[in-house]
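Up next is chain A:
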Amino acid sequence: MIFDIHYMIEIAPRLLAASVVTVEATVGGIVVAIIVGLLLAIARLSPIRPLRLAAGAYVEFVRMTPFLVQLFFLYFILPLYGVTFGPFETGIVALGLNYSAYIAEVYRAGIQGVPRGQWEAANALNLSPARTWISIILPQAIPPVIPALGNYLVVMFKDTPILSTIGIMELLGRALQEANMTYRFFEPLTIVMLVFLALSYPSSIFVDTLERWFKRK
Partner candidate 1 sequence: MLVPPYVLAWLVAGAEVTIKMTLMSAGLGFPLGIVAGIARLSRWRLVRLVTGVYVQIFRGTSLLMQLFYFYFVFPFLGLKFDATVIGVVALGLCLGAYASEVVRGAILSVDPGQRDAAIALNMKSWTAMRWVILPQAFVAMLPPFGNQVIEQLKATSLLSLITISELAFAGKKLLQTYGQLSSIYFLVLVMYFVMNMPLSLFSRWLERRLSKGLHLGRVE
Partner candidate 2 sequence: MRFDDTPAVKLQGVCKSFGSTKVLDNVNLVVREGQKLAIIGPSGSGKTTLLRLLMTLERPESGTIEIEGELLGVRSVRGRPVRDSDAHLRKVRSMIGMVFQQFNLFPHMTAIANIMVGPLHVLGMPRTEARQSALELLDKVGLSDKADAYPRELSGGQQQRVAIARALAMHPKIMLFDEITSALDPELIGEVLKVVRDLSRETNITMLIVTHEMSWARDVSDRVIFMDHGAIEEDASPDVIFTNPTSERTRAFLSAILER
């Protein structure tokens, strides 16, 4: 038969267990992305020209090349430089580095949204650059862009299946593994679709709520 609901129910627990890997990868990736992204954003606004240009070039390059190819690239070159990550770590690094370029732009918008006067006041109070960033600028720059960051979290979650190409057994990878054993594709892939829908629909509502909440502040 074309669609066997019993089979679908049977494999569901196994696939849902693999979703944990998806979540882990997403969390790992977003953590790397928000940290590296912040550094990139600050670098892009740095008075040191080479730093500014290097960060800018990095962001442009990453944004205009596909994630799949970046992932493979890292998977192959990192071992050449003696970095022995497993596929999972490579995947998180790849996700993090890719999304850091987009998140850097998000931060940049937030930072540029802080009124000029704040910088001038910090200068007048003779605060060091580090202190200016940490105590004055970032606390004002980051809250308005949190909805955008939340949005990227959702987007990254939808990109995790690409990690299956380097052997990470996240949801889609596990589903295909299952399908290749039994030659039944409809049921596993449907579970994958349902899991994604189940997680993305409430997340988008959550991000919308975040946006409205931050607009009011």
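Here is how the candidates were picked: all candidates are chains of the complex that A comes from, given by their letters.
Operating definition for what follows: contacts are C-beta pairs under 8 Å (C-beta built on N, C-alpha and C of every residue); 3 or more make two chains touch, one makes a residue touch a chain; residues count from 1.
In this text, all values refer to a predicted model and were calculated from it rather than measured experimentally.
K.L.:
Which numbered candidate, 1 or 2, lies in contact with chain A within the complex?
P.N.:
Here chain A touches candidate 1.
K.L.:
Candidate 1 touches which residues of chain A in the complex?
P.N.:
2, 60-61, 64-70, 72-73, 76-77, 80, 158-162, 164-165, 172, 176, 179, 185-186, 189, 192-193, 196-197, 200-201, 204
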